[in-house]
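For reference, the structure is listed below as structure tokens.
Every protein chain but one is kept in place in this view of the complex.
Letters A and B mark the chains as written, and numbering starts fresh at 1 in each.
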Amino acid sequence: MSRIRLLGAVSLLVSIGFPTALAAQEMISDTTARKQPLTTWGVQLEEFEYRYSDDDEELGVWDADSFYGTDELKLRWISKGEYSLEERAYESLENQLVGQVPISKFFDAKAGVRFDTPEGPDRTYAVLGVVGLAPQWFEIDANLYMSDEGDTSADLDAEYEWLLTNYWILYATLDATVAFSEDREIGVGKGLVSTETGLRLSYDLIDRTFSPYVGVVHERKYGDTADFAKAGGGGTEDWFAVIGARLAF
Amino acid sequence: MSASKFLVAAAAISMSATAFAAGAHGEGHGSGRSGHGGGHGAATGEPGKASEASRTITVEMHDNYYEPDSIEVKPGETVRFVVQNKGNLVHEFNIGTPAMHEAHQKEMMMMVEHGIIQGGTLNRDMMEMDMGNGKAMKHNDPNSVLLEPGQSREVVWKFSDKGDIEFACNVPGHYQAGMYGEVDFD
């Protein structure tokens, strides 16, 4: 109880002793960074690898994702490419610039543009997509595209992780592309275009910053797309052995 | 649910009487004194007669310490203690050896767990209650008093010739926090 009296004495002291010292200092409003939306950024390369196919084809491949922004709005740059080491040419090269906003507890919507500038004809697309974590821990990234030629297509990327240990992680990935119209010039037929499935065993060597892996990737083209490929003298199915690293900064 | 609590209390009494005797055995005196609090023998002394007291020492209980926290006695001296609880919590004044205190602390723990001692109040009715085995948590031994805030009581004690003796409060935690005093023999 003694502190009650003391508190009384102190408030008396405050009111008598410090009026001049304190009156000058009014209650401020919080304009510090704490009161601002937290802005953050990150760069992740889920794939950064060398691929060697069953036809002795050699590719350098990356799948990079960088973001900058807040919980409410992020700017995202997604870059994917396949570089043929023999032909010294990009088999595919894709850059997306999207804005991303949350739409549910686990999912974001994104919208933006995609530029494809591989060897051969270029394309520009409008992108609309969702990305997030589905039940049972499937990471999902699904997009709709409309090209400057008026063709529409969609893709779905899914990833699942098995923790063999907390450092040895097995990643399963599935990417599937469908086209709603044919774009002959870039070899895309209507219907299911292609799938890429991968299984990679990685080890977190430095935090989650550098995780080397080895794996296998299977690529397959379907339907008209496969026919176009065959007509062009290419294959419709490839098996790759891959070695690379997941990177995060 | 409450019934089980009483059963535990009863068990506690029978258990701790054993523990207490064992503690006293450690001092070489496990005499057949019956009931709660028995077992203090020549190691500490015995209840004294007020008429034989050579002097009176007032011991104040505070939360959680005594004033004074050490006294000097002559071997065999009979002292009349006036014990006053000036704190806000229940406290004990108990003359014994450290081993006796340690054993007694287990009993006091039970008294707290069964609501007999609650912060500043002592449930005397419960202390009187028959625990089902002919024993009660009376805490009525001549070497100790248990006081609520504001209460005062006398203890007359004839000390033995020597020994490792302390007066202590065995309410859980109090002894460990430092509520004990040394008895130094001249």
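Everything that follows uses one rule, which is that a contact is a pair of C-beta atoms (placed from the backbone, for glycine too) under 8 Å apart; a residue touches a chain by one contact, two chains touch by 3 or more.
Operating definition for what follows: contacts and distances are computed from a predicted model.
One subunit of the complex is not drawn; among "Copper resistance protein A", "Transmembrane transport protein", "Xanthine dehydrogenase family protein subunit M" or "Peptide ABC transporter permease", its UniProt record names it "Copper resistance protein A". Of the candidate positions B:L89, B:L147, B:I165 or B:V183, contact with the unshown chain belongs to B:L89. Take chain A: the residues that touch the chain left off the picture are 1-4, 6-7, 9-11, 13-15, 17-19, 21-23, 25-38, 40-42, 44, 67, 71, 102, 105-106, 133, 135-137, 162-167, 207-208, 248. By the touch rule set out above, chain B reaches the unshown chain at residues 1-8, 10-12, 14-15, 62-65, 69, 88-89, 109, 112-116, 118-119, 121, 123, 125-126, 129-130, 132, 172-174, 176-179.
Please note the rule applied: only the chains that are shown with their structure count from here on.
Rounded to a whole number, the gap between the C-alpha centres of chain A and chain B is 72 angstrom.
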